[in-house]
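Before any comments, here is the structure.
For chain A:
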Amino acid sequence: MNPGSRMPESSPPSSTDPSADPSILAARTVLGEADIARALTRIAHEIVERNKGAADLLLLGIPTRGVQLARRLAERLAEIEPAFNGEYGTLDVTMYRDDLRRQPTRAVGQTVLPGSLDGTIDDKVVVLVDDVLFSGRTIRAALDALNDLGRPRVVQLAALVDRGHRELPIRADYVGKNLPTSRSERVRVRLADVDGGVDAVVISAASTTPASMTPASTGESGGAR
Partner candidate 1 sequence: MSTPTSATYVLRGVRPYGTDPVDVVLADGVIAAIGASGTVEVPEAVTGDVTGDVIEVRAEGHVLLPGLVDLHTHLREPGREDAETVFSGTRAAAAGGFTAVHAMANTTPTQDTAGVVEQVYRLGQEAGWVDVHPVGAVTVGLGGEKLAELGAMADSAARVRVFSDDGKCVHDPVLMRRALEYVKAFDGVVAQHAQEPRLTEGAQMNEGVVSAQIGLTGWPAVAEESIIARDVLLAEHVGSRLHVCHLSTAGSVEIIRWAKGRGIDVTAEVTPHHLVLTDDLARDYDPVFKVNPPLRTAKDVEAVRAGLADGTIDIVATDHAPHPVEDKDCEWSSAAFGMTGLETALSVVQQTMVDTGRMTWADVARVLSENPARIGRITESQGRPIAVGEPANLTLVDPSAARTIDGRSQVTASDNTPFAGMELPGRVVATFLRGRATVLDGAVVDGAVVDGAATDGKTLEGVTR
Partner candidate 2 sequence: MKHLLTTQGLSKGDAILLLDTSAQMAATQSRENKKLPTLRGRTVVNLFYEDSTRTRISFETAAKRLSADVINFSAKGSSVSKGESLKDTALTLHAMGADAVVVRHSASGAAHQLAHAGWLDAGVLNAGDGMHQHPTQALLDAFTIRRHLVGNVGEDGRGTDTSAGADLSGLRVAIVGDVLHSRVARSNVYLLHTLGAEVTLVAPPTLVPVGVETWPCRVSYHLDETLEQWQPDAVMMLRVQRERMSGGSGSFFPSPMEYSRKFGFDARRLAVLPDHSIVMHPGPMNRGLEISAAAADHPRSVIVEQVANGVAVRMAALYLLLAGTDAAGTDERNTL
């Protein structure tokens, strides 16, 4: 096991001041705190609009940052649609990934469904929430994980950032920002409630990646994610 790479809480704590991290000296912030807030609010409205309300709506965040984004979306949805109870869940996809053998062992996260569901997602309108949509492989794993939990009526996808370079026929239904990138660049989402500091989406050259960081622990998108 590689202790530095498996646990979410083992991510580097230095992110309050991005400039202190030498790996992102060449980084530029493409979304700031306010941009992210506005994007989430817009997505919340789009979800309600697309689904004609929030009936049977189930937000499932994909760890780590997707869970916090799902929580924020749930808060906004509860404001927009008083009928919505503000609940959200967590969908861990680790055991469904297709790159397990290419990575150091990943810790298995929790899958938690809102208590009101009584353990079933049958006939729900599931909105998967992730921070960065890249190759589409994480979402593929999420669809498999979902399949083992039940049979939703429809599954939709919300992503804060879509950086392109899809490797599977998967698209997002709700996108905070489409971000043209080169494949070698890294896109990082930093959320105050996960990483400390202020919310930001940062893009940087991949060559500066510290060896100790892996996509699983830093909320970036790179590699086969």
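The criterion applied here is as follows: a contact is a pair of C-beta atoms (placed from the backbone, for glycine too) under 8 Å apart; a residue touches a chain by one contact, two chains touch by 3 or more; residues count from 1.
Behind the choice of candidates: all candidates are chains of the complex that A comes from, given by their letters.
Every value quoted in this text rests on a predicted model; they were computed, and no experiment measured them.
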item: Touching partner of chain A in this complex, picked from 1 or 2; value: 2
item: Interfacial residue positions of chain A with respect to candidate 2 in the complex; value: 1-3, 5-7, 92, 95-96, 100-113, 115, 119, 144, 148-149
